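Here's the structure we're looking at; comments come further down.
Note that this complex is displayed minus one protein chain, with the remaining chains in position.
Chain naming follows the written order as A, B and C, and within any one chain the residues start at number 1.
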Amino acid sequence: MRIVCPFCGERELGEFTYLGDAKPVRPAAGASEDEVFDYVYLRDNVAGDTSEYWYHGGGCRAWLKVTRNTLTHEISAVEPAAGVGARQAAR
Amino acid sequence: MTSFQENRLESGGLIDRSAPLNFRFDGKSFYGFQGDTLASALVANGVKLVGRSFKYHRPRGILTAGSEEPNALVELRTGARREPNTKATTAELYDGLEAASQNRWPSLRFDVMSVNQLFSPIFVAGFYYKTFMWPAKFWEAIYEPAIRRAAGLGRAAGVADPDRYDKAWAHCDVLIAGSGPTGLAAALAAGRAGARVILCEEDFTLGGRLLSDGGTIDGLPAAEWISRTLAELATMPDVRIMTRTTLFGVYDGGTYGAIERVNDHLPSPPEHQVRQRLWRIVAKRCVVAAGAIERPIVFAGNDTPGVMMASAMRTYVARYAATPAKRIALFTNNEDGWRTVEAALGAGLQIAAVIDARADVSPAHRSLASKGGFPVLHGAVSGVDGGKDGVRKIAVSLAGGARAEVEVDGLAVSGGWNPAVGLTSYHRGRPKWRDDIAAFVPDGAPPGMVAAGAATGAFGLGACLSQGFAAGAVAARDAGHNGKAGTAPIADDEAFSLTPLWHVAGKGKAFVDYQHDVTASDIELAQREGFESVEHLKRYTTLGMATDQGKTSNVAGLAIMAEVSGRSIPETGTTIYRPPYVPVAIGAFAGHHRDETFHATRLTPSHHWAEEQGAVFVDTGLWKRAQWYPRAGEKDWLESVAREVKAVRGGVGFCDVSTLGKIDVHGPDAGAFLDRVYINTFSNLAVGKARYGLMLREDGIVHDDGTTSRLAEDHYFLTTTTAKAGLVMQHLEFCRQVLFPELDVQLTSVSDQWAQFSIAGPRTRDLLKEIVDPAEDLSNEGFPFMGAREVALRGGIKARLFRISFSGEMAFEISVPARFGQAMARNLMLAGKQFGVTPYGTEALGVMRIEKGHIAGPELNGTTTAADLGLGKMMSTKKDFIGRVMAGREALVAPDRQVVVGIKPTDKARRLRSGAHIIPKGQTPGPDNDQGYVTSVCFSPTSDQWIGLALVERGRERIGEIVHAHDPLRGEDYDVELCNPVFYDPDGGRQRG
Amino acid sequence: MAEFSWVSRSPLEHALVAGAHGARGGEAGVSLTEIRNFDLIQVMARRGKAVDLANAAKERFGVAAPDAPKAVQAQDATLIWSGPDQFFVLSRGGKHRIGALGQTFAQSASLSDQSHARVLISISGAKARTMLAKLSSIDLHPAAFPVGMAAATSMDHTSVTLWRGNDRTDGQAVFNLLVFATFAESLWHSILDSAAEYGVDIKHSEEL
Partner (left out) sequence: MKYSIFSLARAAFSGHKNWQRTWRDASPKDRYDVVIIGGGGHGLATAWFLASEYGIRNVAVLEKGWIGSGNAGRNTTIIRSNYGLPGNTGFYELSMKLWERMEQDLNYNAMVSQRGVVNLYHSDAQRDAYARRGNTMRINGIDAELLDLAAVRKMMPFLNFDNARFPVQGGLLQRRGGTARHDAVVWGYAHAASALGVDIIQNCEVTGFVRDANGKVTGVETSRGRIGAGKVGMAVAGSSSRVAAMAGLRLPIESHVLQAFVSEAIKPLIPNVMTFGAGHFYVSQSDKGGLVFGGDIDGYNSYAQRGNMPVMEDVCEGGMALMPMIGRVRLLRQWGGIMDMSMDGSPIIDKTPVDGLYLNAGWCYGGFKATPGSGLVFAHLLARDESHAEAARFRLDRFRTGAMIDEKGQGAQPNLH
């Protein structure tokens, strides 16, 4: 598998580390145990296109949000994990 | 010296008669020529019997001339380089080659195990599932060892492979598999268009079937066209042609695996060179021009030596000028098989008959028969008379029902061709059936890949050239190259007409899978017993699971299953195609990652200094760390370690702790950031101070710990444990980039920038005064416990000094830029000489941390909470932090959790061991009273006895209780007392003093 | 009072043996030079300050800092992209120390000194690309990796920064490699292993 890092270009799988589903959002401070439980433990585990976090640790150390099909492994989109919007704001 | 080869033609072939090569097969010496394979050289020398089959030990000869060979497997080379199951058909001949037949005893001709054939009525498919069950104990003792000895084929060397391997990457626009007409045409088109091209050919000569079948292309004989084409390709700097290289698999993102047999054509690799190289080829497009494989027809006795695929027979004759037989018959169901007759006649061989299963034969072939004076029999071969010396006679069932017999010493068989659909199907693709050629062809392919030529069922030369050329041009264009490709090479298409015939009924064993001895009746039996799915068929009979990967057997097997189960072939379907396309040496997949270079090695800045001191090193992750520094006369490591501990506790010592993860946390929000990742608060830490921190995972379990210092308002220096350095950095980057992108914070690993030493012991300050600039105030007031700041050292360099203590002594950690690490170690020795300074290793470090009750890896085991470790009070209730909520779940705050406690044996002389379990005193050990286990132990020179830490149920409430340490693995049982985990200086006066 | 000497030792000092290595006969296919005397500062933009950082860099070095994987040659420094909104300043020892750069970038960036954290190896020769193909998954074809191209990548599972410097006077490409100091000896041996079949010429230099 190869991932097109938005910063570095296309790189081979070995440079990346997988974290998992990017859909769950960390609940805000003060969230209930149930909400945090859901965030930490429950997964849709989709067979098909899914958005997930990958870390380009063997390269530029950016966290990426990768849209990938779990049936075919085809990658349709990659963006910085913080989101393109957040990144532009940061600049 | 004679190089007489009885079955070698006087002229012709692609062999170099001026380069005779000596080789040995089963101890007997022979000659062949440069350009031979082992198989062609054996053919040239009239060797027919080359191996024994897997189950029945039947005599077998050479069936094919390629990597699909099921029978002609040998042990190649000797000693440590012995390679089992090497296909003689792909082994390139070299001078001095040694090969031996396999799976026979005492010899190939007289094999005792051929007695198995007598039991063949019982040894049917799956027989072992129905028997060997009684008595139960006999399986491991008797039945299984016998089966294991009988099974298997060749013998591995059993000693370390002496050769080297490596791996490499390659990149191209267009990757082409195969150098037959299709592949060469594709390379021409893509190359001319300006694409970067890699062409892989598993053979050592380019040309594919052209080398055997010839033909006329662009008006030139095939050989001339090949040279002209190669000459043109050679002018293109971005076209790379790799021979002896098999493309074996396709992986995601256009990554392909290929194996290059760099030096297998030599007795051993030249110095500094590898035997084989694994390629990972990244290609934008791939053209599969892998051709097709001729398939056998299943009939009784079809495994007799001398029965050979028709295309293989003409390969031996045309390419190698070697004649497998003198008087041959052809058994075919298609037009292509006749080309073998043409080739054989051209080489002066005698044709005894052609048995054609089709109703009609073309007029051209009919006249060829009458000119050649041999009969054309319409029917099928139904039996073979012969044995280990080869075929003597074949029985033919004629179309009208009559029988005929033909005397021959060789039988060429053509059942049609199966396109090589492997590469196109490795992403679980299922090929589709084409009735006109009675074969499966690719139905789609992984992204970026396309098949062309015979691999798609286009068997004519003209079609191969035009398809290959077109595919090459399109691939180049898709990869962004629009140069002019010119015109495609042109040739005529041969006729290909086929009437499917899979299986001829008859008496005697008719083999579908030669190597695994799967017969037509085995398939019928499998169907009868309900194993009708092709996957069940494969698993029940082992069809297609041999080293030839079913290349000659799979389609015939499922065709027979279709027949007996009353389904069509496409309804029956294929099994899943799995890589690799040819078996690949495990050594090649490892490359240079073996022995000491299995993984990288990390060295501390003072490593070579420690080596000079005679340190013993220990592997900690990738690190080599000094474990202890033995001195002459010390009888064991315990003695050395005890000396180091005493030296620290009584004076001063130092230890390289550079392996700790070190991270610069910069930015205005650095403090706020740390507040969210640590359970305790860092934003209120004063500049110039250090604080111990604990971080949790989001599930509430302890992740890591370490001290973090504030060096400036917007600069913290964070340390992690050695083991977790990389993971913590990854976690912090996740927090920074994903969870809290609103914070202005920057992270950099500075683990390699700083050589860090722990200096500990009551004389630490004395030592430091020697080396630190006198202007620096090191007094308790000027540099209090948990102080942290930059200091100048004598001689002009700057260091970071932290007053932190892992040993419990008065201690500092000092960091200098890493290239001064060695100098620092030497200077510490110099500065501390008068105080008896002693370097200490990780063992002494461990002893002192246990004496002090500090937790480390064995306690931070991924299941312990802050409270388990006695650090529950550190959890701030005033802020959110990673793991806060989940840490509060009921089972994680339950009162009966196993918590860290100290232990000491009641018998002071008793040694403790980690991994012993804790059982209440007086009870019989069992799952219900297993209350915990010993995590860390050491001999404490300070207490003069073994001490340890343990995780014990309600341990903190049970201080003083005598419990039982139960260690059945080591046959030890003894009483220990649960105690305060801080064995040494519990009120901490020494480290503050 | 003892005399302390502070000798700076390269992490490769032990492993690097100048001279020929591997196959002999004919010109060495690979030349390896370790460069020993340099300052290397990591510069990371603070939140919202990327533009300010670019301006400050331009002012100090006269060139725009790289905002893509490139190495930009300034008069007395090389600015090498190392990640989004960050780059290295590589210069001859003493030219651009962290203290001086800290003033330049005080308003726009966080700085981290990496001068001792990396080893710098320069690789060239007729077989340099062929050898690097064994260690690097990056496409180093001249069209794909021209002079000035850089990559934060991994070799043999070890993080490195790789960039193509100016060609040698004989036209051969030059590949520069920053390797983590504690991995350097290990990766050095991997490089030697990979290059041995082509013949290797080894030296070190204090000059950047």
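We adopt the following convention: a contact is a pair of C-beta atoms (placed from the backbone, for glycine too) under 8 Å apart; a residue touches a chain by one contact, two chains touch by 3 or more.
Just so it is clear, the structure is predicted and the values come from calculations on it, not from any experiment.
Q: Check the whole complex and report which displayed chains the hidden chain contacts.
A: The undisplayed chain, in the complete complex, is in contact with A, B.
Q: Out of B:Gly27, B:Gly219, B:Gly796 or B:Pro927, which touches the unshown chain?
A: B:Pro927
Q: Any idea which of B:Lys130, B:Arg366, B:Arg631 or B:Lys833 touches the chain not displayed?
A: Missing-chain contact among the listed residues: B:Lys130.
Q: If I consider the whole complex, including the chain that's not displayed, which of B:Pro447, B:Gly857, B:Gly872 or B:Gly988 touches that chain?
A: Residue touching the absent chain, from the options given: B:Gly857.
Q: If the missing chain were put back, which residues of chain A would it touch?
A: 1, 12-14, 17-21, 34, 37, 40-45, 47, 50, 52, 54, 68, 70-73
Q: Need a quick check: the contact residues on chain B for the chain that isn't drawn.
A: Counting only chain B, the missing chain is touched by 54, 81-85, 121-122, 124, 127-134, 136, 139-140, 144, 147-149, 151-161, 163, 165, 167, 249, 251-252, 255, 257, 278, 280, 426-428, 521, 525, 528-531, 533, 535-536, 539-540, 542, 545-547, 549, 576, 578-580, 583-587, 589-591, 593-599, 601, 618-619, 697-701, 857-858, 861-863, 886, 889-892, 913-917, 925-927, 930, 933, 935, 966-970.
FYI, only the chains that are shown with their structure count from here on.
Q: Between chain pairs A-B and A-C, which one is joined by a greater number of C-beta pairs in contact?
A: Higher contact count goes to A-B.
Q: Between chain A and chain C, what's the gap in Å when you average each chain's C-alpha atoms?
A: Centres of chain A and chain C (C-alpha means) sit 30 Å apart.
Q: What is the distance, in whole Å, between the centres of chain A and chain B, each centre taken as the mean of its C-alpha atoms?
A: Roughly 28 Å, centre to centre.
Q: Of all the residues in chain A, which ones touch at least 2 other chains?
A: Chain A, residues with two or more chain partners: 12, 57, 61-62, 80, 90.
Q: Please list all residues of chain C that touch 2 or more other chains.
A: Within chain C, residues 47-48, 137, 157 contact more than one other chain.
Q: In their complex, what parts of chain C are in touch with chain A?
A: 45, 47-48, 50-51, 68-69, 82-85, 137, 151-154, 157, 159
Q: For chain B, which residues count as touching chain C in their complex?
A: Chain B residues touching chain C: 166-171, 196, 238, 271-274, 280, 282, 592, 597, 599-605, 608, 623, 658, 664, 666-669, 714-715, 743-746, 748, 750-754, 770-771, 793-797, 817-823, 826-827, 830-831, 833.
Q: Taking the touch rule as given, give the residues of chain C at its contact with chain B in the complex, in rising order.
A: Within the complex, chain C contacts chain B at residues 1-2, 4-11, 13-14, 22-23, 42, 44, 46-48, 86, 110-118, 133-134, 136-139, 141, 144, 156-158, 180-183, 185-187, 189-190, 193-194, 196-197.
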